[in-house]
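What follows is subunit A.
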Amino acid sequence: MSLESITFWGLAAVLVASSLAVVLTRNLFHSVLYLAMSLTATAGVFLSLDAEFLAAIQLLLYAGGVVTIVVFAIVVTERLVGDRITQTSRQILTGLILSGALLVALLVVFRRGPLTVPRPAMIGDLTRAIGESLLTSYVLPFELLGVLLLVALVGALYFARPDD
Partner candidate 1 sequence: MASFPVLSIITWAPFVGAILIMFLARRNAALVRWLAVLSTSVSLVLSIAVYAAYDRDAAGFQFYEDFPLVPALGINYQLGIDGMSLLMVLLTSIIIFAGTWASWTVKVRSQEFYALLLVLVTGVYGVFVSLDLFVLFLFYEIAVLPMYLLIGIWGSSGEVRPQGVFGWALGRTGVGTKEYAAMKLTLYLLFGSAFILVGILALYVAGDSSSFSFLEMELTQFDPTLQAWVFLAFYVGFGILAGIWPLHTWSPDGHASAPTAVSMLHAGVLMKLGAYGVVRLGMGLLPDGTLQWAWLVGTIACVNIVYGAFSAMAQTDLKYVIAYSSVSHMGVVMLGMATLTEVGLNGSVFQMFAHGIMTGLFFALVGLVYEKAHSREIFKMSGFGRMMPGIATAFTIAGLSSLGLPATAGFVAELLTFLGAWQSAYPWWLFPGVLGAYLTSVYVLRVTKQIFWGPPSTDPHFQHLPDARGPEWAALWILVTTIVLFGVWPSLALGPVDTATMPLLNRLWVLQ
Partner candidate 2 sequence: MAAVGFLALWAWLAPGLAFLLLALIVPLRRSGKPAAWLSIMVSLGSLLAAVAAWRSTVPDMARRILWEWIPVEDGVLTSVGVLADADSLLMLILVALVSFLVQVYSLGYLSDESPASLGRYYTYQSLFAFSMMGLVIAPNFVQLFICWELVGLCSYLLIGYWYPRPEAARAAVKAFWITKAGDAFFLIGIVMLWNRTGTFDFAELFQLARSGGEALAGLGLVTFFIYLGAAGKSAQFPFHVWLPDAMEGPTPVSALIHAATMVTAGVYLLFRTAFLFEQTPDVLAAVGWIGAFTALLAATLACVQSDIKRVLAYSTVSQLGYMMAAIGAGFPAVGFLHLLTHGVFKALLFLAAGAVIHAVATNDIHAMGGLARRMPQTFVVFLIGTLSLAGIPFFAGFFSKEEILGAAWAGGLTVPFGMLVVAAFLTAFYMFRVVIIAFLGDPAPAAAGHGAHGPAHAHDAPVIMTLPLWILAALAMAIGIWFSISHPEVEFGPPAWLTPLAVGVAVAGIALAWLVYRRRAISADRLFERFAWIGEAAVERFWLDDLFALVYRRMILGVAGAVGWVDRYIVDGILNVLSASTLTAGDRLRRIQTGQAQDYVYGIALGVLLLMVWMRWPR
């Protein structure tokens, strides 16, 4: 067993476990923490796929940004409600069956897919390549992304403002 596989399996185990914890823990706050853990593990997966830049974004935006806002939201809503948010789950069995069935379906497809492609060698600096294509062939989506963030921000502000 190579180091690579050990890393992968380790990461996978952490990822799955923490993800399960996210959806199963009763305490919402703990959920968020598990999510952070899961996202971090994902960053590890990105690293194992040689995508350092993405791993960094993942950590910054996701593990940092998202978790922070969620925690903030929890704090705000807890203040509003006045007690700790514990959460229960509904229809666990049907949920399990449905998502399980979907998983089975996906796995069955994977089994017959031509997925045994070899992992090619790295082509130079990935981060640079991403940056370049962002500003050349994908400049339009990039610009639109800016608009999107703006409008999402405007929207979030609209709701978050307590006045009018």
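A quick word on the picks: all candidates are chains of the complex that A comes from, given by their letters.
The criterion applied here is as follows: contacts are C-beta pairs under 8 Å (C-beta built on N, C-alpha and C of every residue); 3 or more make two chains touch, one makes a residue touch a chain; residues count from 1.
Since we're looking at a predicted model, the values are computed, not measured.
Screening 1 or 2 for touch with subunit A: in this complex the touching candidate is 2.
For subunit A in complex with candidate 2, the residues that touch the partner chain are 90-91, 94, 98-99, 101-102, 105, 108-109, 112.
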